[in-house]
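What follows is a structure written as structure tokens; I'll ask about it next.
One protein chain omitted, others in place.
Order as written gives the chain letters A, B, C, D, E, F and G; numbering starts at 1 within each chain.
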Amino acid sequence: MSGRYEIRFSGSGGQGLILAGVIFAEAAAIYDGINAVQSQSYGPEARGGASKSEVILSDGAIDFPKATSIDLMLALTQEACAKYCKDVKEGGTLLVDEDFVHDVPAGDYNVIRLPIIRTASEAVGKAFVANIVAIGAIAAITGRVSREAVEKAVLSRVPKGTEELNRKALSAGYELVERRTV
Amino acid sequence: MSGRYEIRFSGSGGQGLILAGVIFAEAAAIYDGINAVQSQSYGPEARGGASKSEVILSDGAIDFPKATSIDLMLALTQEACAKYCKDVKEGGTLLVDEDFVHDVPAGDYNVIRLPIIRTASEAVGKAFVANIVAIGAIAAITGRVSREAVEKAVLSRVPKGTEELNRKALSAGYELVERRTV
Amino acid sequence: MTKGRQAEKVEEWENAKVRIRVVPRYCKGCEICVKLCPVRALGMERFKSKVADIDKCILCMQCEMRCPDFAISVERKEEAP
Amino acid sequence: MTKGRQAEKVEEWENAKVRIRVVPRYCKGCEICVKLCPVRALGMERFKSKVADIDKCILCMQCEMRCPDFAISVERKEEAP
Amino acid sequence: MTRVKLLQGNEACAEGALYAGCNFFAGYPITPSTEVAEHLARKLPRSGGVFLQMEDEIAAMAAVIGGSLAGCKALTATSGPGFSLKQENLGFAMLTEIPCVVVDVMRGGPSTGVPTGPGQSDIMQCRWGTHGDHPSICLTPAYVEEIFSETVRAFNLSEKYRTPVIVAFDEVVGHMRERIEIPEPGAIPLVGRPRPTCPPSEYLPYDDSRGDVPPMANFFEGYRYHVTGLNHGPDGFPVNASPRIHTDELRLLRKVEGNRGDIVRFAEHRLEDAEVAVFAYGICGRSAKTAVDQARSEGIRAGLFRPLTVWPFPEEQVAALSGRVRRIVVPELSLGQIVLEVDRCAKGRCAVEGIHRVDGDPITPAQILARIREAL
Amino acid sequence: MTRVKLLQGNEACAEGALYAGCNFFAGYPITPSTEVAEHLARKLPRSGGVFLQMEDEIAAMAAVIGGSLAGCKALTATSGPGFSLKQENLGFAMLTEIPCVVVDVMRGGPSTGVPTGPGQSDIMQCRWGTHGDHPSICLTPAYVEEIFSETVRAFNLSEKYRTPVIVAFDEVVGHMRERIEIPEPGAIPLVGRPRPTCPPSEYLPYDDSRGDVPPMANFFEGYRYHVTGLNHGPDGFPVNASPRIHTDELRLLRKVEGNRGDIVRFAEHRLEDAEVAVFAYGICGRSAKTAVDQARSEGIRAGLFRPLTVWPFPEEQVAALSGRVRRIVVPELSLGQIVLEVDRCAKGRCAVEGIHRVDGDPITPAQILARIREAL
Amino acid sequence: MAFDYGKYIRPGKLPHIWCPGCSYGIVFKSLLRAVDAQGLDPDDIALVSGIGCASRLPGYVDFNTLHTTHGRALAFATGLKMAKPDKHVLVVSGDGDATAIGGNHFIHACRRNIDITLLVFNNFIYGMTGGQYSPSTQPGRFASTMPYGNVDFAFDIPALATGAGATFVARGTAYHAAALDKLIVDAMRHRGFSVVDIVNACPTTYGRRNKFKSPTDMLLWMKDAFVPAAAYAKLSPDEAAGKFPMGVLHRVDGKPEFCEAYYGMVERLKS
Partner (left out) sequence: MAFDYGKYIRPGKLPHIWCPGCSYGIVFKSLLRAVDAQGLDPDDIALVSGIGCASRLPGYVDFNTLHTTHGRALAFATGLKMAKPDKHVLVVSGDGDATAIGGNHFIHACRRNIDITLLVFNNFIYGMTGGQYSPSTQPGRFASTMPYGNVDFAFDIPALATGAGATFVARGTAYHAAALDKLIVDAMRHRGFSVVDIVNACPTTYGRRNKFKSPTDMLLWMKDAFVPAAAYAKLSPDEAAGKFPMGVLHRVDGKPEFCEAYYGMVERLKS
């Protein structure tokens, strides 16, 4: 399992996090040629409730496709954060939406707070692109997948006519991190 | 299997031979206290085609309920006779309707020919009581079940209002044999 | 696709106008033909249909039309010119 | 059969005529109440419904009737005599 | 005197149900089980019970579950194709722990097969027919009297363990008639479902804290609760991705597997010193008995193990038997089903071989005898 | 480049079907298999194929058989409850020898259970779900690429042997996405059903005189014949209480059991000198591979036997394996199903033990590793 | 010239299995005449059935014949028809097969308006299994599972088909055999789903229990009780008691046929 890197996207049912995982995995596997698998889980309550999507990146083969020792986890809602953060590994990163996640359970991980949803609704103009903003932020934080690959992956998966919007959302995500790092 | 005695009633679908077997078994088991089991078989073609009903009498327990070495077999149709007579045992009896069974396959058994159906339609007046005529004849031939028991069994199973007709049919069956023996 | 059709025993009655055929092996003795015949041209024998009086037949075709068993057929003979 | 009902956080707005309650945990932000309100008395905040101007409310009950989530209720206050 | 009758196996099944207190039947006709329904269609309305002929077997199974949930002792009867159709709802009853009895009078063949011929080839389906893990109790009577008594037992087990019980017998025993003496009422004790003693406000329909079989309240009795085919918690409401699912499903199996002592019944015949054992149920059990007696009369040390409970499988008994005999012969009206279980439990300790027949006729004593002879 | 994709298991299944020449799909939506249908709903109409959403699973299975009989390569996909409903008609296809592929994406629990969680507890149902004796071929891929290739193989086996083939995988592999390279057309050879060469007048649809798989004419091609779910003769017409039934049903089993060499596929990983073997399929096979590698890195001689064909069961392979290792560990997302088969075939030669988990999450490599360690 | 049924009947298959006096044979003959009248090629016809006495019919006919599972014939037929939309697909079902266990496929075939013709052999009873009541047994009638007189209610099969969206709905009887030929021809020619509810006599399991003295009496009851729809409409309520309309009862010609709609989409996608 050399170089296995586990990412979890979590939030609530309608936030497009499964798609986020798919795009991220596609960027890695198809456009960057890195081994990647994506999986997800949701309740019978497919509607609403906490939902998660996971991407494993690795140099080698990926047999077990689920995250058990997470390198980076995104949580867009309080519920998802509480429910899923226990699998973040020591020294891992927990990325939360700064407006919607208030109580971050204590743990041996770095916490990054970003206004992801706010950026989507205010800076980009549509709350529903929060997932794309998140992809940008995660790509920037992890640095594992090339920006070019991510952009291609996003554009190949979003509905026709929304390319510009999504490109903007993606950039906004990158910027949230870059601005912060600077 | 001490004293196991196997009887097969055969003919075509609508001739009431299953009922005949049931009545015979009931006479033995309920009214005469002899061990008896009755079984039957018919095709998916429940309608028409050859059909058979079997009664096993025994002093002891009856485990295997099917006839394999038949003491007495009745055949009311040519088809049934041809299809089923091979199980009649050496020295057994094959009772056939003299008008409807012309070719009796050769075998090591006694053949008795009686005008059962004719007796039912002409002497008794209704072809559909041929099964009751047959019961009388078989009871007379085998002598294993008392006439009283047979009569009770017949009367308890036939539709209300047809008792007289059936009693007459039963007597006619006995007489067919008695007349012959005399 | 005619896979070896066996010759079937057929009984026939005829007069100048009509030929009636009964296939005894098909006839199940339901008596529909006998009872629906408006002129009582048919009868039963040993539980099978037969023609009792061919000359009564008025070619109404009721028996053929309503025999459920393909057992009876009625054929109008070519009228002699 | 009341099995220990938890106290639910409720937000309330009122004036002399009417009291409007929203249960934020129930509200899913569908905006039906906001859009069906004939007088635009309601608004959204952080994806939840809130009363924007209680004095506009004409007690038409549209928002309560059509909130699918048991999140908003409107109560007419006893008219002062 | 009137209690002594010549009854068909299927009629005895219906009579057994009535004896056990069955007051609800829903079914859909199918050969060779239809007489169970027909008998009850005559009897149930006379005693105020419900006889329902539904639009299909799926509906019949559903109605039976509904009837049971409303407090009735409920029965359905069917054969192969109908049994296949009932599987989904049978699984529902297993998971929701609603008692009921399902009779499968087995006919020949897969699909429509040989509707009027006997078969024993649904026996693995009785264990594995519905999707998902689930318990299974399946009884296999062979005599008309036994059909009566095992049907009573089926109701008792079903109520006691809150689980559907299958009674499976072949067309031969279903259609044959034998003398039977219907026991006096009370002669066979009847068992009812465990009932809650707590007030409704405290009732948890799947409370397993005091045993593996939670008390069952009927609908409309003041205990308002929720029943769902989703995996659920003690309160009956759905749970998702939780260890509860695992422990609860284990409990369902344990209810049955853990009570083998109570549930597993069998008859042994001349097994004491046997070198060859026959393992057979239903009509094959009857043939085997004759064959064993004939073998003994030839001086062959043969014996018969005749399970009345096929599921849960009499594992310990077969394991023990396999240590004592040289060979176990398993005649079945199938191409080899229960023989696999015998083989599994024998674990190589003795030879196991099947006699299989699916041509529409039963295996005869002579066929079995011939194999017993060969076994030596 | 366009042949390289990130596909979901379910999508790969649909793509595999298309690759195999599938031009007919009939189904009824059910989680977690629905994406198979949705993918084909987009693709089939574009290529002139038939996509049918039927009124229920029973109808879907029936329509698939009808489509196949008219010459199409036909597929249906479902999950637990729907799979239970398809059983009756699945048996019809088995007896009438009509090729088709049935995908069962397994979810958790009996009844409605845990619709969105993974399970492997339909696996015995894949063998025994319909009434009567019948053959069963069931393939169990574990990787997205494998779902593709095994779906192609399912079509090939189905056509070659004229029998329905089941492809069963769990929700995890059905829903996960992996990189897959779709092979060039022709790279995987495709097999069609054996076709009659005789003139229609001589055609016997179940003529077994020249082999166990009779040539199949499609409807509307001039070979007018009869298809029935009743047991039938070589000419397709019903037979009753005849030895033909027995020999014909034996033939159906033999078609499959007798061709294990062709049908049974499996993957072995580090088994050469193993002392402990893991027997696992689907997601458990993936976890087990990781666990075995970890064990090896700890110096434990562990290996993995991963069946791609679960039915017919790899009996010989397991028997041989049981003679070589000290213990076989069988992780399953069920309470113990395929472990029974492993145990049966091991015949006591080595210890066999299951790891069972049905709480909605997969068995992890760590769980398996722990058991491997204990095994020593 | 007597009609040559032998053209269509598989050699050696007669006599058929139906009971003496069962009217199914009468309807069977009507079906053969109707097919003949259209001059169709037997290779182009599939005849599908479920399970029941009626469902044994296809075994006798030299078409492509498919005898399926109980109630499911229309679903199998849908598969055949969609695969080969230019072929003729005919289904025969008993009333139980079509409307009890098969009720769902019945209404969905109606809804879909797929070009299949369904002939319901309606004998008001389950014949094959020996006389249990069916969804078309009238109240008060006797059956083995309604030994005290039926307390359940019956479908009006044409009304059910109409409500479900069928576009050709007719009723015929075994007695009115010549008229039936015509109804079957019209049903088959109709482009869309067509149903003919055909009243039949089962002397064995229905007639005997319901006081019909003979098979002929059952036919004569049909003669009296079934009235052409136009004439029926003119009856006073008193006159109509115990009578039923026959002929074409419902017909819609505008609704698209399902195969056409589906393959129309396929064409659209190509372009």
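Operating definition for what follows: a contact is a pair of C-beta atoms (placed from the backbone, for glycine too) under 8 Å apart; a residue touches a chain by one contact, two chains touch by 3 or more.
Remember, it's a predicted structure, so these values are computed and weren't measured experimentally.
**Student:** What shown chains come into contact with the chain that's not displayed?
**Tutor:** Among the chains that are shown, those touched by the missing chain are A, D, E, F, G.
**Student:** Which one, G:H108, G:H176, G:H190 or G:R209, makes contact with the chain that was left out?
**Tutor:** G:H108
**Student:** Out of E:N89, E:S136, E:S322 or E:Q337, which is the one that touches the chain we can't see?
**Tutor:** Per the contact definition at the top, the residue touching the missing chain is E:N89.
**Student:** Out of G:G25, G:P135, G:G172 or G:P215, which residue would touch the omitted chain in the full complex?
**Tutor:** G:P135
**Student:** Of E:A59, E:V102 or E:A280, which residue touches the hidden chain?
**Tutor:** The missing chain is touched by E:A59.
**Student:** Tell me which stretches of chain A touch the chain missing from the display.
**Tutor:** Within chain A, the residues that touch the unshown chain are 13-14, 45-49.
**Student:** Take the complete complex as the reference. Which residues in chain G touch the chain that isn't displayed?
**Tutor:** Residues 100-101, 103-104, 107-108, 111-113, 135, 148-149, 151-156, 159-165, 255-256, 258, 261-262, 264-265, 268-269 of chain G touch the chain that is not shown.
**Student:** Provide the residue numbers of chain F that touch the chain removed from this figure.
**Tutor:** 28-31, 34, 37-38, 41-42, 45, 51, 53, 55-57, 81, 111-112
Just so it is clear, only the chains that are shown with their structure count from here on.
**Student:** Give me the fewest steps it takes to get from chain C to chain E if each step has to go to a chain it touches.
**Tutor:** 2
**Student:** Suppose each chain is reduced to the average of its Cα coordinates; what separation in Å results between chain E and chain F?
**Tutor:** Between these chains, centre-to-centre, one finds 29 Å.
**Student:** Taking the mean of the C-alpha atoms as each chain's centre, how many Å separate chain C from chain F?
**Tutor:** The computed centroid separation for chain C versus chain F comes out at 57 Å.
**Student:** Please report how many Å separate the Cα centroid of chain B from that of chain E, as a whole number.
**Tutor:** 35
**Student:** Would you pick out the residues of chain A that each touch at least 2 other chains?
**Tutor:** In chain A, 41, 43-44 touch at least two other chains.
**Student:** Which residues of chain E are in contact with two or more other chains?
**Tutor:** Residues 31, 81, 111-112, 114-117, 230, 240-241, 361 of chain E touch two or more partner chains.
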